[in-house]
Structure formats: structure tokens, C-alpha cells
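Okay, so here's the structure we're looking at.
Excluded from the complex is one protein chain; the other protein chains are retained at their positions.
Letters A and B mark the chains in the order given here, with residues in each chain numbered from 1 onward.
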Amino acid sequence: MTTATVSRWDRFRESFFWYSFKRDKVAILSFVVLLLMVLAAVFAPMLAPADPYDLAQIDIMNSELPPAGLDGADPAFPLGTDAQGRDLLSTILYGTRVSLMIGFGAVLLQSILGVLFGLMAGYLGGKVDAVLMRIADVQLSFSTLMVAIIVGAVFKASFGNLMFGEIAIYMLIFIIGVAEWPQIARTVRASVLAEKKKEYVDAAKVMGFGTPRIMFRHILPNTLSPIFVIGTVQIANAIISEAALSFLGLGMPETQPSLGSLIKSGFDFIQSGSWWITLIPGLVLVVLVLVINLLGDWLRDVMNPRLYKG
Amino acid sequence: MLAFLVQRISQALLVMFVISVIAFAIQDGLGDPLQEMVGMSVSEEEREAIREELGLNDPFLVQYFRFAGNAIQGDLGNSYFYSKPALEVIGEHLPATLELVIGASLIIIFLSVPIGVYSAIRPQAWLSKFFMGVSTVGISIPVFLTAIVLIQLFSIGVTVNWFPGDTGWGQWMNEFLTTEGGLPSYGRGDDLVHLFGTWHSGLFTREGLAHLLLPCISLASIMLPLFIRLIRAEMMEVLQSDYIRFARAKGLSAGRINFLHALKNTMLPVITVGGVQIGIMVAYTILTETVFQWPGLGLMFLEAITRSDIPLIVAYLMVVGLIFVITNTLVDLIYGLVNPTVKLAGKKA
């Protein structure tokens, strides 16, 4: 009999999750586009015609060449070049890589912080809860972007431009992760409060399990689906936050560009007619964020978790 | 009412206290007033003497209370770059930002309420679906990118010749998609009207308004989708409720049901969320002002960062913190006044 060992894949294929994914054209399209972009970013070193980090490959004579199809285009640069003469396609591939790394990294960090603080607030309650949620309230009322800008500004002022440029990618993950933790913490707390009342928690207590074990082994698995939904949307938010910080000059340096810093460096040349340097990376950014948001919307509809409202 | 006020205000004071500690910690950690006051030639002994005299060697808490005491009296130190009191510099930049926020808020209010209400009343109409689609895309476009696209379209202008120009429809399409540009995309213009104090307003002249147009649309574009979605979701929930059905059973007109019974209940949560959004709006002014070189607080703050003008950075944090705290408290109070079920006694449902 094979019934005893139904594979995970079979179970997945019979799940409601897979069923509703198959029926939703927008979700499928978004997923395919996102997958392509992630793959392109991961394999950027192989796919990109040039290495934008390698100064030796850059020729300033090639600067501000338009994309293919326009007057003065060079077939070697299908999307044109930027002001320093870098191939725009390559910088975009590498830039998407940086943006995605920061997006995923920041969400990983904020999930760790959010789950930890959310579990503590929800399970321990009392003063711990009051203090943590007060901090979360204040931070949210200041808006996460504002907090990120301030922290970024302080870091930049204390490390100096050069030093900041070298560690920018880790700094940004840290800044955005720290700025956004309240979102996840609140959601986790709400789920914990709901789970805490259920009988299995009492049962675990009666069986003499310790608090950390109950929190992580028993309650946490039951709060995963809202974290998953929020986390997806938060990746899009983190990518936008990174782009905003980079655009303000508080993020990735131009030598190691993300999509945001590409847009920033191109913006200086928009008045001279070189729109592609800023608008093509901009379009890539919008598509990336849009497909993640659409997937997030779909996940929310399918999983229908108790999300923190307000 | 009094208890509610006291509770809200003491909360606001607590938040302000936290902000001031953070601001002071930044100043203490990053700023070195000596660098401003004395040249390189001064010896280390002399520096130490000045430090002692200025109280810079005092314990952290003593220094903090001196800082806080000065702050309450309106003294947040002098800007290194402008060489005048930081608060004065902020006073000069505040009106530009306020006008930007006012303009954007007007756009948001006058568009989000009708669109949100319409798409809640007629969720199946193609226009509603169009609005919802546009707002999903809108949420995914960062504010600075909207601003850049607006500049390209309406300031620089775009000439389109994608369609065959020798056919009638091709020519029409080309002309339809071609934009003239010409709208200002830089600063506030020269034709400002002096109102009072440091307030020079662009709200009363053609040129001032023209300069406001693109920045306000950009700033509004990021919040508008959020508000449309929020109003629609709340309104749809309210329309399901028993009291709406009862209002229909009384024979009231659809207009009265939608715009009095439903809208009033819809707007309560929207006010609360709207208050929180004001904070986010301040963050977005930094981005918008950077793109349009709008001489407001946001641009000033960013320039202060690049110039390491610590007192100005600290002053900005304090002022923006104060604005947040005041608006949040006001929003709470307004909510309490509008919502009859909140007895202004301190406890919210």
C-alpha cells in the first residue's frame, strides 16, 4: 500500500493552496515574472554582458548612449549606458540582485525580531507587553521610512561616506529590519493572544513544558500563516524603502548600485534628455514591487489569516 | 473629558521625552561643538579647559537636562552651516513644507472619499475595478519615481512618434500621447506673497501655484491608493451591517443611507488611520522635496545630513517629533469628539 506514504508533493498538489493558485491568472503571471526576475538577479554574473563593478570595463566615451531602437544607439548596449558609460542592462541585473538581497535580508531580520518580540509580548503579557507595544506604536506613528531615514542619517554621519559605502548593504538590511519589526510583532502578538486561549497550550503547560518550548514549539507554528502573508508584502516594502534611502543618498553607493541608486544617478541627467538611465531601472523596480504586492494580495485572500487591523 | 485630555497629553509628553533623549544622544554622540568654535591650532589642554567650562565633561544626565531645559525655552543650538539659531532656520523652511502637505492633503481628501465610496457602493462596476487596479499599481510606485515620471511628462515633455504619422489615427495617437511639458519642476518660483513672520506663500499667485502642482500631485500619489482602499474596505463592511438594512427598511433614500448613515461610520476608522498617515507623509516630503528641490524642511534635513550639521539635524528631529505628537493627539481628540460611543473618559473600546 502506498497510502501510508503520500508524498509531500502529492499533498501539495491536492491542497487548496495549489488549487486556488491554478485558478488565479494574476497570481500565476506575478509568480512567473517574480521567478524570472529572481533567477536573472541570482545569475546576474553569468547573464550580464559586462561587470559594472569592474572599473576596467568602463569607458567614459560610451556614456549616455540611448537604448536600442533610438538614434545613436550602440548594439553592444541593448538598454543604453549610464552617465559613466556602464552598460545599463548589466547594472540593472546587478542592481536587482542588490535590491532583492536587501529586501529578503531585511525581512528575515525583521521576522526574527518581530517573532521574538511578538511572542514575548503576546505570551508573557503584562509589563513586557505594554513596553514592547508602546515602542511599536511610537515607531509606527513615526512611520518606518522616517525611522529608517533617521537611523541611516545617523549611521552615515558617524561612519563617514567611504566606510558607509563599504558596509552599506549590511547597514541597509539592519536599518530596514529594525525600522519595520513592529509590523510583524503586532501580527504575531495578535495570533498568540488568540492561540493562547486554546486548549493545547494548557495541555502543554500541564505536561510541564517550559515557557520557551511552549512559545516556539507549540504557539509559533500556529502563527506562521499571517507571518507569511505579512512577510511577502514586507519584502515589497523593504525594496521600496531601500530604493528611497538610496535615492536620498543614504543607501547603496553608485559604485555598487541598487535599483534605487541607479534611479538617483540617472535623475541628474533627465533634464539633458537621457531619460532611460532613470526610467528603465524605475520600471524594473515598479514591476518587481508590483508582482510581489499582487502575490501578497493573493496570499492574503487564500490564507485569510487574522491580520492585525489598524 | 478632562481625564481623557490629561491622559492623552501625558502620553504625548512621554513620547516627546523619548524623542528628546534620542535627539540628545545623537547630538552627544556625533556633534563636537568645539570643532565649530575653535580652530585647529588650539592645543589639547586649552580644548579640555573649554570643554570643562562648557560643561561637556558633565555626566550624561546633567547634560541632557541642560539640553532639555534649553529646548523648552526654544533654544536648540546654532546651525553650523547657516550660523544662526537652528529653530530660526527651521522657521524659514517650514512654510514651504506646510503648503506642500496642505496641497497634497486636499488632493487626497477630494479624490479618495468619492472614489472610495463609489467603488464600495458599486464594487462590480468597471470604473470601480479600474480604480482598484490603478491603486494597486499606485501603491507599488515609489513617490520619487512618480515625481520623476511627472517631470518627464509635464516639465520636460515627451514627443511620441511610435505610430505611423501618415495615417490619420497614427497621427492622432502620436499627438494624443505627446506632452508639451513646460510646468515648473524646480523650487517654489519667485512670485511669493509674504503673509507673516517667515511665511512666504505660493498659494496666492499663478506662478506659486504652478510650482506647487507637480510636487503636490507626487506627494498625494503615494497616499491616495492607501486611502481609497481603506475607505472602500471600511465602507463595504459598514454597508453589510444591520443598521444600514434597517435604514433601508425605513424607506430612506439611497443618498441619505450612503452619505450619512454609512459614510459617517466609515470615516471614524479612517480618521484614526489618517492621523498615522500624517507621520508617513512627513517622511515622503523628504523624498518629494529632494526631487523638486523644494526648499522645505525635508530638503533642509537632507542637506544638513550631507553637511553634518548636527544641531540642525537634532532640531529637525525635535520639531518633526513635536508635529507628530501634536497631530496624533489632535486626531485622538477629534475621534473622541466625532464618535459618540467613545466617552471621553480615558478608556477606548
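The rule is short, and it goes like this: a contact is a pair of C-beta atoms (placed from the backbone, for glycine too) under 8 Å apart; a residue touches a chain by one contact, two chains touch by 3 or more.
The definition used in the following text is that contacts and distances are computed from a predicted model.
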*Which of "Protein glxC", "Transglutaminase-like domain-containing protein", "ABC-type dipeptide transporter" or "YeeE/YedE family protein" matches, in UniProt, the chain that is not displayed*: "ABC-type dipeptide transporter"
*asked:* Counting the whole assembly, list the visible chains that the omitted chain makes contact with.
replied: B
_Chain not shown: contacting residue from B:Ala23, B:Leu76, B:Ala247 or B:Val270_ = B:Ala247
*Considering the whole complex, which of B:His93, B:Arg229 or B:His261 touches the chain not shown?*
B:His261
*With respect to the chain omitted from the figure, which of B:Gly74, B:Gly168 or B:Pro340 is a touching residue?*
B:Pro340
_Which parts of chain B face the unshown chain closely enough to count as touching?_
240-243, 245-254, 256, 260-261, 264-265, 268, 338-341
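In this text, only the chains that are shown with their structure count from here on.
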*Counting in whole Å, what is the centre-to-centre distance of chain A and chain B, each centre being its mean C-alpha position?*
24
*How about chain B: which of its residues touch chain A in the complex?*
15, 18, 26, 29-30, 136-137, 139-145, 148-149, 151-152, 156, 269, 272-273, 276, 279-280, 282-284, 286-287, 290-291, 301-302, 305-306, 308, 310, 313, 317, 320-321, 324, 328
*Which chain A residues qualify as touching chain B in the complex?*
138, 140-143, 145-146, 149-150, 153-154, 156-158, 236, 240, 243-244, 247-250, 260, 263, 267, 270-271, 273, 275, 278-279, 282, 285-286, 289-290, 293-294, 297, 310
